[in-house]
Structures are given as structure tokens and as C-alpha cells.
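The complex appears here minus one protein chain, its other protein chains still in place.
Presenting subunit A:
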Amino acid sequence: MRAGDRLPPLEIPVTRTLIVAGAIASRDYQDVHHDPDLARQKGSPDIFMNILTTNGLVGRYITDHFGPRAQLRRVAIRLGAPNHPGDTMVLTGTVEEVDGDTATVRVVGANGLGEHVTGTVTVRVPA
């Protein structure tokens, strides 16, 4: 674990099922995450992934890589282009800083429209 290390990319097919399952698993019943007609009325071409799902996927990306002993300390994300059904999000990560057993990882999730999510994750990886 060294600054500059790149994590292998993770491809997430953005299916309608993933969007709806993520919304329900996070108890988020905002209509734009499950009802295409109401999403369109609000100016979106289709339903889109909620931020809690994106957050969960970013967390999974980090712990998949660093293993089950890794402890997430902080996840800070910002959303950009929405994740619509039919798209694919590719998560990539770079270790920015290492302090003892704690790393800060810069994460970007890009889809067909651009950058869906950018953020940083602080993770402790006990030796």
C-alpha cells in the first residue's frame, strides 16, 4: 500500500434492478429512483441511481480491494452525471496518501455521460 498505487477498475452495469434494489435497501422511496414517468416530469430522461447506492458501491470497491479486515473511516463523495439504466459505471481508484496503516484513496466512477461520482475514502488496513 503506497501512494500512487492504482486499484484495478470495477465495472458496475447500471441496471434498472440495481437502481431500484439500491433505493429500497437504503429505504429511499423518492419517486425519481423508481418511477420513470415522474422522473421525466422532473426533467430527467429516466430513473437514476440514488446517492446512498453510489456511496455503498464506492465503499464496496474499497473493501473488495483491501479485504474484509479493512475499516472504512470516511467516505466523501460528490455526484455529477446521473447513473441511468443501461449505462455502465467504471470505478477507478488511486492511493493518494498513506499514513501508517491508513490510506486515503481518490475514487472516480465514470459512466457514458461523464463522471458520475468523485470522492475520497479513508480506510484503515491493519497489518
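To be clear about the criterion, contacts are C-beta pairs under 8 Å (C-beta built on N, C-alpha and C of every residue); 3 or more make two chains touch, one makes a residue touch a chain; residues count from 1.
Rule of thumb we're sticking to: contacts and distances are computed from a predicted model.
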Chain not displayed: protein name in its UniProt record ("Branched-chain amino acid ABC transporter permease", "Ion-translocating oxidoreductase complex subunit A", "Fe-S-containing hydro-lyase" or "Putative OB-fold protein"): "Putative OB-fold protein"
From A:7, A:57 or A:125, residue that would touch the chain that is not displayed: A:57
Positions on subunit A where the hidden chain makes contact: 12, 18, 21-22, 24-30, 32, 40-45, 50-53, 55-60, 63-64, 68-69, 71-79, 84-87, 111-113
